[in-house]
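The complex is shown incomplete by one protein chain, all other protein chains being positioned as in the whole.
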Amino acid sequence: MKFDTPAGPNPIDRMKVVGRAHDRIDGPLKVSGQAAYAFERREPANPAYGWIVGAAVAKGTIRWIDTDEARAAPGVLAVVTARDAGPLGKGDRNTVRLLGGPRIDHYHQAIAVVVAETLEQARAAAALVRVDYDRAAGSFDLDEALKAAPATDDDGKRARADRVGSFETAFAAAPVQLDAEYSTPDHTHAMMEPFASIAQWNGDELELWTSNQMIDWGRSDLARTLNLPKEKIRFHSPYIGGGFGGKLFLRADALMAALGARAVGRAVKIAMPRALMANNSTHRPATRQRIRIGASRDGTITAIAHESGSGDQPGGGPENAIGQTKLLYVGANRLTALRLAVLDLPEGNAMRAPGEAPGMMALEIAMDEMAEKLGMDPVEFRIRNDTQVDPARPERKFSQRQLTRCLTEGADRFGWSNRTARPGQVRDGRWLVGMGVAAAFRNHVSRPSGARVRLDGGIVTVESDMTDIGTGSYTIIAQTAAEMLGVPVEAVVVKLGSSDFPASAGSGGQWGAANATAGVYAACVKLREAVTQRLGLPLDATFANGRVRSGTISQPLSKAGSLVAEDRIEFGELGKTFQLSTFGAHFVEVGVDSYTGATRVRRMLAVCAAGRIINPKSARSQVIGAMTMGVGAALMEELAVDRRFGLFVNHDLASYEVPVHADIPHQEVVFLDEADDKANPMKAKGVGELGLCGVGAAVANAIYNATGIRVRDYPLTLDKYLGQLPQLA
Amino acid sequence: MSDLPRLEISRRGVLAGTAMLSASPAIPARAAPVQDEPAPLMPVRFKVNGKDRQLSLDPRTTLLDALREHLHLTGTKKGCDHGQCGACTVIVEGRRINSCLSLAVMHEGDAVTTIEGLGTPQKLHPMQAAFVKHDGYQCGYCTPGQICSAVAVLGEIERGVPSHVQADLTASPRATNLELRERMSGNICRCGAYSNIADAMKDVIGSEVAG
Partner (left out) sequence: MKAFTYERARDPVAAARAVAARQGARFIAGGTNLLDLMKLEIETPTHLVDVQDLGFDRIEPTAEGGLRIGALVTNTDLAADHRVRRDYGVLSRAILAGASGQLRNKATTAGNLLQRTRCPYFYDTNMACNKRKPGSGCAAIGGYSRQLGVIGVSDTCIATFPGDMAVALRLLDAVVETIDAEGLTRAIPIADFHRLWGNRPEQDTVLRPGELLTSVTLPRPLGGRHHYEKVRDRASYAFALVSVAAVIQPDGTGRVAFGGVAPKPWRVEAAEALLPQGAAAVTARAFQGATPTKDNAFKLPLATRALAAVLAQKD
């Protein structure tokens, strides 16, 4: 199905199932421990255990590697290094090779896998692999490297700044100006389930059970790496213990399991040790951002510039922290630019809301600072600069944009009018209390997505390689099929996460829900045609309550017998004609300990406008989860770089702190009632990343409101402002 | 090494870069490989979810790996394997522990309850049902640990075990929102379902909860 004109009325609009809060259909399995994640699959019999050895240096070459002792250790079946792995390619989506040696590209890059009968034996033997390195100098200091870094586009190709009008002239002429620098650190996904895979060869065919957000990408890149035709690989990922972008790509667990299994002629299972995860895999790159805003005295932005620098491995790309600034606020004169430095730290790549997450952390502090300079309320300042069109191309409208309503409704609900504009005025015992606001913005992405729908005796089975990374895909797909075919959710079986099924949009970039359900919609439209044909009913028959009805004729759906339909949603030019984006507003109240500077979040509210919400229950969970991650980014999360040795030092969950229960207060989420007919037949967009964008800045702005201290360097840990807190009595 | 920029020499005069390499496990001189004897297996007997289980294990096997790899009770999850996340939480002799930081052989004679022992999809434990009702999870990976912890936390409050956030240390603890969140803090949920988990726990407690 090609989606190239705005969706008209369709069966989803009935919203008997779609749009209603529904418990997760996979919930009972998950809460009882019956959902089997990658490392837990029992399909391959008698697997051996693999243990990955990571490089001990960040850059250099392996002078020699001695695996004799490891091979001789009890239970060891094989040790595979680059020497024994045969010729390997590299996945299109991997910047750096997953198996290092003799060249080492980054710290903890996999250099060997030890396969043994038991996990204990494999782990112990892995410590016996001896390696001598020629360590080479590397580039590990972002600030240093950025000094000579070229300007690029968002793919990392050399490019000039993106300009509209004349920023410099307008900024110089603006009566009110802000020119400030912000920094965000490297973040790690820290999903709870480590990278894990079980690989089994059947002749020259490989079957892999893994934890991966994008089945078709993973399968293609594994095929490319192993120099196999893609068809030789079956790739399964039915349950995924969190990804956040970390599992968008093929990673070393999958490759090393495949190599290990080939070496020992039996299934091999590997989970990546937690201590390897931060440096072995990808991370959200640190940014150094400069924002300049010029405005007239009435608060209208006349000039806005956002520049961001980040670093990555050779051949990598920048963190596109400036994207939202092209679209979020008015301003006739605009400048956005990226710089990309070459670093020898581990590969930078997507983490939840790549680009916008760090970009909004900076931009929305800048907006708060500017509002203060103007003497305006920060909600009012944002509303003043709202736009219904792409500021660079005014002929291009947003398909739907209710940013102002998000802000006003949020302000009402949160009690924003009780905020004291002058900072540092509100006390609750030893706590300094403040409120902060930030806009939320994230683009919607349309991607083709396929599904197969089977009808058999009134039971509908949906098959798609779509993944559920906690987003609720199982449930919203069941809701979609139920709505389309007029059956209860309980009559729908959903099978996901396997290359045996049609390729879908996959899970990433908050595109999963809308596109995957649109693909299911397309397949259901086809199935409806087949059903009406078989039942001898016209195409416009209605499907409801397990029956198919046209005029006075009504037949049970089950009478259609067994039917299969497959289709995919594809997209035309609507996403170019219109700007498809999602919007929101975050409100946060914090308390800052006037003695120690420790910050605790007291209240949080998000108001989101993101098209039709397919399942308000799981969508709300996406947003509160994103808000939680935003609190982490604001207050504690930072991969600490050792610039001498080129690694992230705090590479475990004790030293890389993410929020715990006690950090998070009750969180409110409101979805505005929307349906975006330019997006897809579901009229839905995404929320999972929107919920993160802006949260960090709302926290930072609340800390400013509480203390009068402006910190522009994330995370806002107490050491950065302790000296500016009120003097002790 | 000679082409390397000279690494910072600390105020205490230790050339860290050189030291690192000399400290690397990679560097020890090649020793002739010696065939190591496999560690002798050890018997262990414990009760898991009411069932007697007898295993013969490498002494290095953690309780977590015994459950997952030997008894195929994979509901108990391995998130970090170092006591830093809580995904492996099980209830041993009535107390919740991190099963990753305990050797199986140290549990001779113990009664272990895992998520599988609390309830099944057909017959959920009230806490499991409350997690479904309140969407107290997303990816589901930390969930069994969260649920085991949640069940145990209610027991701890009932037994009067105090917590960090208790204002009056000598008083009996109450199941306030603040208390629940502090006591659950050893179970990390990166999906960020904390607010919903608190709601699920309050639902199970049933009574009106302050805070």
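As written, the chains take the letters A and B, and residue 1 is the first residue of each chain.
Operating definition for what follows: a contact is a pair of C-beta atoms (placed from the backbone, for glycine too) under 8 Å apart; a residue touches a chain by one contact, two chains touch by 3 or more.
Keep in mind it's a predicted model, so treat the numbers as computed, not measured.
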item	value
Contact residue for the chain not shown (choose from A:15, A:159, A:228 or A:718)	A:718
Residue of A:85, A:636, A:679 or A:703 in touch with the missing chain, whole complex considered	A:636
Chain B, residues in touch with the chain not shown (by the definition above)	8-16, 18-20, 22-25, 36, 38-40, 42, 58-60, 62, 81-83, 86, 89, 95-98, 100-103, 105-106, 108, 149, 152-153, 156, 159-164, 166, 169-170, 181-183, 185-188
For chain A, residues in touch with the removed chain	56-57, 74, 120, 123-124, 127, 275, 430, 593, 595-598, 600, 635-636, 640-642, 644-645, 649-652, 654-655, 657-663, 715, 717-719, 722-723, 725, 728-729
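The definition used in the following text is that only the chains that are shown with their structure count from here on.
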item	value
Where chain A and chain B are represented by their mean Cα positions, the distance between them in whole Å	26
Chain A residues touching chain B - in the complex, by the definition given at the top	23-24, 26-37, 39-40, 42, 56-57, 66, 68-69, 71-75, 118-121, 124, 127, 130-137, 189-194, 239-244, 271, 273-275, 469-472, 617-618, 620-622, 624-629, 644-645, 652-654, 658-662, 664-667
Contacting residues of chain B [partner chain A, same complex]	1, 3-5, 7-8, 16-17, 20-21, 24-28, 30-31, 33-39, 58, 60-61, 65, 68-69, 72-82, 84-85, 87, 114-116, 118-121, 124, 128-129, 131-133, 135, 137-144, 147, 165, 177-178, 180-182, 184-198
